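To start, the structure itself, in structure tokens.
Right after this comes chain A.
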Amino acid sequence: MNGLFFYLFGFLAVALGLAAVLQRNVIKGGVALLGSFVSLGAVYFTSGAEFIGIVQVMVYGGAIIVLYLFALMTMDLEKMKEEPLRLGFVSAGGFLAGVLFLLIVYGAMSLEGAPSLTVSGAKELASPLFYRFLLPFEVVSVLLLVATIGAVAVGRREE
Partner candidate 1 sequence: MIEHFLSLLFIVGLMLVAVPPITYLERKVLGHMQQRSGPMVVGPHGVLQPIADAIKLIFKEDVIPRGADKLLFVFAPSFSVFAALLAASVVPIGFINAVPMKSGLLFVMAMSAISIYAFFLAGYSSNDKYSFLAGMRAAAQVLGYELPMGFALMAVVILFGSFDFNEIVKWQQTHGWGIFYQPIAFVIFLIMMVAEVCRPPFDLPEGESELVGGFHTEYSGMRFAAFFFGEYINIIVLSLVVSLLFFGGWSGPLADKHPVLGVLYHLLKAGFFIFLTFWLRATFPRYRFDQMLNIMWKIFLPLSILNIFIAAVEALFVG
Partner candidate 2 sequence: MSLLKKATFTDLLKGMKITLKTMFKPTVTVHYPFEKVPPRKRFRGIHALKLNPDGSYRCEACYLCAEMCPSNVIDMEMTEGKDGKKELVDFTVDLTRCLFCGLCVEACPRDAIVMTDIYEFSQYSIDKLILHKEDLLELGRYYQKRQRERK
């Protein structure tokens, strides 16, 4: 039963992700992306990682897509439809996606057997994050802080 839902939502996540890329209407693309993220959350659920699934839905579905759509709605959508596809952008994006895909496949190959599913709650997730992987965690948070300050500096109006 769980396996069935796992594959169902996995398929949905991929299909909606594709729809998000291929859809010419940006808002519909955003909605497809939302569906993809929520299905991904459901995939986490079916594989037992309840906490990560919920956080996936809350952060990506609840905050990030809202921000995307909010920004998109302030733009002129009709104009964006007419904009032609630029070969340079498409090829660069395709190249990056290909590299990412290979990396993920490589990472999956290096796994020995199925990963043990013990990260259902917050506690199981938090203790490795704050003890074993404290340094990478802190580095990432500093990186995010730098990005935030940079965004404020760029977006600030000159007095």
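Just so it is clear, a contact is a pair of C-beta atoms (placed from the backbone, for glycine too) under 8 Å apart; a residue touches a chain by one contact, two chains touch by 3 or more; residues count from 1.
How were these picked? Simply put, all candidates are chains of the complex that A comes from, given by their letters.
This is a predicted model, so every value here is computed, not measured.
Q: Determine, using the touch definition above, which of 1 or 2 touches chain A in the complex.
A: Spelled out: of the options 1 or 2, chain A touches 1.
Q: Residue numbers of chain A touching candidate 1 in their complex, please.
A: Counting only chain A, the residues touching candidate 1 are 25, 27-28, 31, 34, 38, 41, 50-51, 54-55, 57-58, 61-63, 65-67, 69-70, 73-74, 120-122.
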